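Take a look at the structure set out below.
With one protein chain withheld, the remaining protein chains of the complex are depicted in position.
In this document, chain identifiers A, B and C correspond to the written order of the chains, with residue numbering beginning at 1 in each.
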Amino acid sequence: MFEKVLIANRGEIALRIHRACREMGIKTVAVHSTADTDAMNVRLADETVCIGPPPARDSYLNVAAIVSAARITGAEAIHPGLGFLSENADFAGIVEEHGFTFIGPSPEHIRLMGDKLSAKAAVSRLGIPTVPGSPEPVRDLAAAAVAAREIGYPVLIKAAGGGGGRGMKIARSEEELARLLPIAQGEAAAFFGKDAVYLERFLARPRHIEVQVLGDGKGEVVHLGERDCSLQRSHQKVLEEAPSPALGLEERQFIGSLAAGAMRELGYKSAGTLEFLYEGGQFYFIEMNTRLQVEHPVSEMISGIDIVCEQLRIAAGAPLGYRQSDIRLEGHAIECRINAENPKTFAPSPGRVTDYHAPGGLGVRVDSALYQGYRVPPYYDSLISKLIIHGKTRNECLMRVRRALEEYVIAGIDTTIPLHQRLVEAARFIDGDYDIGWLERFIDRPG
Amino acid sequence: MFEKVLIANRGEIALRIHRACREMGIKTVAVHSTADTDAMNVRLADETVCIGPPPARDSYLNVAAIVSAARITGAEAIHPGLGFLSENADFAGIVEEHGFTFIGPSPEHIRLMGDKLSAKAAVSRLGIPTVPGSPEPVRDLAAAAVAAREIGYPVLIKAAGGGGGRGMKIARSEEELARLLPIAQGEAAAFFGKDAVYLERFLARPRHIEVQVLGDGKGEVVHLGERDCSLQRSHQKVLEEAPSPALGLEERQFIGSLAAGAMRELGYKSAGTLEFLYEGGQFYFIEMNTRLQVEHPVSEMISGIDIVCEQLRIAAGAPLGYRQSDIRLEGHAIECRINAENPKTFAPSPGRVTDYHAPGGLGVRVDSALYQGYRVPPYYDSLISKLIIHGKTRNECLMRVRRALEEYVIAGIDTTIPLHQRLVEAARFIDGDYDIGWLERFIDRPG
Amino acid sequence: MRIGGKKPPLTPDPELVRTLAALLQETGLSEIEYAVGDCRIRVARNTAAPPVSAPPPAAETAKLDGAARPLAVEETPSAGVVTAPMVGTAYLAPQQGAPLFVKLGDEIAEGQVLLIIEAMKVMNQIRAPRPGHVRRILVEDGAPVEYGAALMLIE
Partner (left out) sequence: MRIGGKKPPLTPDPELVRTLAALLQETGLSEIEYAVGDCRIRVARNTAAPPVSAPPPAAETAKLDGAARPLAVEETPSAGVVTAPMVGTAYLAPQQGAPLFVKLGDEIAEGQVLLIIEAMKVMNQIRAPRPGHVRRILVEDGAPVEYGAALMLIE
């Protein structure tokens, strides 16, 4: 196992990684910008190196500074965390070239999954379903009808030039297709200069469901079940839960083993997440994240597996050491992402935390780098705390979320705690009956 | 289920009960002395009633004030917590006479187990082993030898007048017995006026092991495994763990089913704990606590069962609803009792908490009513926080305890955190090789 | 409910300050200090400031409706204030419809019964600690009272 690991990130995820290292007896090096000198992970680290001024491009995205920091501190490995350089294949390569271990997948896998098209192509080859569509533009109704029959109605008619929903039409039958195709082609020509249009399966109200996988790069890959991340606002996840209230045991096992099987074939190493849209009982791959995710704790709570600890073990060359059959998913977990934002306008609210008190007790986990007197800097994203709740049942979990939100004190700045309090009282959420569009409709409703 | 419950206690345990109520949708009434007006459980409660001045006898032991508070607030049930009135059979009776539900066992069972002698007699009738001894005084060597052979060497010769170890002698063989009996009788006569002496099995270095049981008063009783509470200082538990590093699966099942079986026969209701001394593979009952215990969380962590929630359900008349076979004990849990005391002199250290920051992250639970700015009052016991850690293995648990202790900030008062930090580094503790005398020997050692 | 969750901003209501300033003027006092829960204000004219201990973070707790609040542990009941020695229900008359034990302005003797507090079906007579006049009655008939609740002002 490593003696010393450099954590190339900030905020709660840097603290999360620090904790895992500590629990494995690994010394930590915190790198930080001048804006994060007082950050909790910096205060707790064994060694710290200031790598640049506040702007991320000059500090947390500064490859030379981070590699040099590893050099002067004698760290053996670098954990990229998430965001910043975590999915940068070149960075992973440079880290390895300089003789450090990159705690994550191989640069090749990062690159492969980094591009949506190559990722889709790769996973379809591995037998994972993607959103069906016509390979090339459909020239006339005859071709369109053939393609549409293959894809299955309803189909979306998209301008090849694409963009902004312009020229998009939804055809629910061949009749509609016949009527709408010329219109779509006309609009396409008008907006984008060429009338070429594609057909794609139309998903009206899908859920966002993702599968957490862990591979040791030696052929062993397991999944930790799925996470339902359908509660989003402008493509940002707000609250995640596992298991998904929408899936039954069979669907869970189906998509889980499909994902794990594909990654096994790929020889995938470290933690990764395959994201799917889910509608009408069908899963459609959208992308893969070749890194730790913000919402990883919900999978940890139901599986009892410390994902960051596993990343470290795997990076150090250890085999997984367990099989899918050894993994038992128990109870229900929910993560509330608490942002330093106005709960109504969502305007960022950096500043000094004048009062801080985290909830405690049974089933309550708080992943946060906040403390009383800390100043939330204005330079980085607004996630300041993750309230993670575990319960025997989804209902127990919901009751506990309410209880914990009520105890949570973060004063001096605006936070999205009130939004979560509203959310956990919403009938549609309580019933687990929501899709990726629901939360925004809910937020816009007065209340 | 109850609409409103009065919590007749203070500090972290009052908060613990408040949280369970909240998670079951039950309104809470906090009663408090004038010293606890700013206590966290008082701040969080739906209703509060000041029941008296700081001295416990005038407030938390004031039966009339507590029952009146229940009356004027319209509470339906009273949870006594632990300590104070929790094992007062008369209080339990008065509560029921006044038409409230006492959240705990029947007054009869509290009374039965409240007296050590009647408790011992009762459990032996139920087939639970107690420390073997001579029923009546042994007059002469002949009688003593017979009794000793029955009891098994080594035997302790105790003056019937008893007290302070005076006249106590340990005989490891019949020869020693012959030599020491007259001496013991002589000392007994000298110190206590009568030379009557008893014989009892001598336990040199026992462990304190206790079994958590839950009964619904309808004939169903389960156990949640054992807790090892051998780490004590002047008879106060300092750190508890479950499972005990000293027991194997078979012993665990043996003592667990023995305890649960006896309680089933008794028709026991609510949560209870049977305490045993354990030496040489044998268990010896010492007493039963007919209430919630400070260390109950370690059993919650390994069993996934919310003991306080179960107390509430049972008191409301619900059946247990599960069997022993449904209970799976997983992983390892440790509770560090953090007291407001000097870690070397153990002098109480009440006062204002100038900085407070609780540890977070995976596997960390904090049960504490502290907050930054809170004043620890000088009138009550010095327990201010319970740091409860869960891990897949005992080693993971120990590493996590270290990590969490390192993150814990309680400034402005002395706490026993440094003692726990020393303890988790001690080889004998790491090996799980300790008895009820070990911690005091460890503390007295310079270090 | 939150600990420190819902605090008033650290800006005193100007009206309040003006009112207190006027009161200083009117009463000829040199200082007025006033605290509710952990909010505290103090205004003075031509005096130095006595040290004020920083109170703990604010919290709003739903209090027992209608119940008078107890005096904080440090405070000594200001002379003449009769406080509840027990938790219970206060009655200002021996029974329904009967005349009150005492009325506002009554001259009363030391030891005279002022009201009753019922606790566990026992009627406890609360007597005047000193002779004087009933200046204020701070509790309603039939209202629940907690320990230390202010009941009457005798001067």
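Note that in this section contacts are C-beta pairs under 8 Å (C-beta built on N, C-alpha and C of every residue); 3 or more make two chains touch, one makes a residue touch a chain.
In this text the structure is predicted, and so the values were computed from the model without any measurement.
Participant: Kindly state which of the options B:H32, B:R313, B:H332 or B:H357 is in contact with the chain not pictured.
Facilitator: Here the residue in touch with the unshown chain is B:H357.
Participant: Using the touch definition up top, pick the residue from A:T73, A:Q212, A:Q311 or A:S382 that touches the left-out chain.
Facilitator: If we include the chain that is not displayed, A:T73 is the one touching it.
Participant: In the complete complex, which positions of subunit C touch the hidden chain?
Facilitator: Residues in contact with the chain left out: 4, 7-12, 14, 17-18, 21, 24, 33, 38-49, 51-52, 54-58.
Participant: Which residue numbers on subunit A touch the omitted chain?
Facilitator: Residue positions of subunit A that touch the missing chain: 29, 34-35, 37-38, 40, 42-54, 59, 64-65, 67-69, 71-73, 98, 352, 354-356, 371-374.
Following the convention adopted for this analysis, only the chains that are shown with their structure count from here on.
Participant: Stepping chain to touching chain, what's the minimum from subunit B to subunit C?
Facilitator: Tracing touching chains, the least step count from subunit B to subunit C comes to 1.
Participant: List the centre-to-centre spacing of subunit B and subunit C in whole Å, with centres computed as mean CA coordinates.
Facilitator: Computed value for the inter-centroid distance: 41 Å.
Participant: Would you kindly tell me how far, in whole Å, the mean C-alpha position of subunit B lies from that of subunit A?
Facilitator: Comparing mean C-alpha positions, subunit B is 44 Å from subunit A.
Participant: I'd like to verify one number: the distance from the centre of subunit A to the centre of subunit C, where each centre is the average of its C-alpha atoms, in whole angstrom.
Facilitator: Inter-chain centre distance comes to 56 Å.
Participant: Mind pulling the subunit B residues that touch 2 or more other chains?
Facilitator: Residue numbers touching two or more other chains: 44, 371-372.
Participant: Which positions in subunit C touch two or more other chains at once?
Facilitator: Correct list: 1, 3-4, 57.
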